[in-house]
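Here the complex is missing a single protein chain, while all its other protein chains stay put.
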Amino acid sequence: MFESIILAGFGGQGILLAGRLLALAGMKEGKHVTWLPSYGPEMRGGTANCMVIISNEPIGSPIVTFPNTLFIFNQPSLEKFLPKLLPGGLLIYDSSLVNYNSSRKDIDLVAIPATRLSVDIGDQRVANLIMLGAYVARKGFPSTEKMLSALKETLGEKKASMFEINERAFRKGLTYGKEA
Amino acid sequence: MKLVFSRPKSMFDRQTHYCPGCGHGIVHRIIGEVIDELDIRERTVGVAPVGCAVLIYDYINCDMYEAAHGRAPAVATGCKRVHPDLIVFTYQGDGDLASIGISEIIHAANRGEKITTIFINNAVYGMTGGQMAPTTLPGQRTTTSPSGRTPDKEGYPIKICEMLSILDGSAYIARGSLASPQKILQVKRYIKKAFETQIKGLGFSLVEVLSMCPTNWGLPPAKAQKWVEERMEALYPIGEFKMPKEG
Partner (left out) sequence: MAEKLLMKGNEVLAEAAVRAGCRYFFGYPITPQNEIPEYMSWRLPEVGGVYLQAESEVAAINMVFGAAGAGARVLISSSGPGISLMQEGISYIAAAELPCVIINVSRGGPGLGGILPAQSDYFQATRGGGHGDYHLIVLAPHTLQEAFDLTVLAFDLADKYRNPVMIYADGFIGQMMEPVELRDPIDLSTLPPKPWAITGAKGRERNLIKTLYLEGDKLEAHNFRLKRKYDEIVRNEVRYELYMMDDADFAIAAYGTSARIAKTAVKVLRDKGIKVGVIRPITLFPFPYSVYESFANQLKYILVVEMSMGQLIYDVEYSVKGKVPVGLLPHAGGIAPTHEEIVSRILERVESRGDQR
């Protein structure tokens, strides 16, 4: 397998964390992984993105120019990254915030109202986990068990109280993704 | 009975290279005596400056560093942080401390770094040939202020003791002068107190010494001493500026 992923949206939407969780769960699955955040001037504008690679082979470049999976959390990111998505690639986007207005037909589309669903759960900050749930539903990878163990490890003791609501969000995305 | 001219044990038996009437040799000797009296040679570390006194390590027999120009307080900080039990002092001229190294000395003092600085103010850059220093007096001729320092063009003399005294991290700050034997004894008391401040762990200590550079002032030694008394002391009042708060 060679998964090259870009996650993009606004700062504060948990983009970097979502990428880390994917990379960590991938590692727990025994894969080679890299995670590379955007830093620098573009962060000042409030956007955030990161690149994740999950691979059977040792990873050369950690830079993803043409992803085969795209997580999109806001409109400008869709416009910026959609043209780079490889044919046959997967686009997961938050349909509460993003209006899909492209004519591309050569990709797999998952529209999930992650922000609206997160409000139902009671915390907008967990929309990122809902998106991850949808990804796992579609790909069957990484396993739910590894994702949740990555979540637990990343939250650590300090934020252990946040585990439960994040898990609920992840499972919500999982269910939604399977139905979609 | 005490022999007035016996060499301090913590000094090498060696003639100094300084010009006749220079203040550096006097202050070296005071430091040697203080180290002897406090019996701390084996745990004292000196940091030499860049300036005429760079070779202070040829005279004082303890572990020593030679720092880059102005950086002695940073070097001393690095050493003291590794060996908090050692007694670390820097010895710096006025170009070294008050010009290129002004940042290092202010921050070492402000951190309350437990080191001692002996600051020799001779109102010029000695080693490089008598150029203007930040401490040069208004009107004083130097090789780079040939018609006399004019404050509106070259700024005012920097008063280090006054400046450092207001920092919360400084514990003991004093200024003495080499203008007379009595004043030299007073300098020795100050320097001893500065080392004691460090030994007790009370914070940063500094003693400024108004000192002669007969060579670059173009004055014979006796007149140079008089110049310190009449001109320098008028601008740079001597005395203790800040006393340590005992534990």
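Annotations for the structure displayed:
Every chain is named by a letter (A and B) in the order it is written, and numbering of its residues begins at 1.
We take it that a residue touches a chain if its C-beta (ideal position, glycine included) is under 8 Å from a C-beta of that chain, and two chains touch if they have at least 3 such contacts.
Quantities reported herein were computed from a predicted structural model and do not represent experimental measurements.
Taking the complete complex into account, the chain left out of view touches A, B. Of the listed positions A:24, A:72 or A:137, the one in contact with the omitted chain in the full complex is A:24. As for the chain not pictured, it touches chain A at residues 20, 23-24, 27, 32-37, 39-41, 59-63, 65. Think of the hidden chain as still there; on chain B it touches residues 41-45, 47-48, 54, 57, 61-68, 71, 73-83, 86, 103-104, 106-107.
Convention: only the chains that are shown with their structure count from here on.
Rounded to whole angstrom, the centroid-to-centroid distance between chain A and chain B, based on C-alpha atoms, equals 63 Å.
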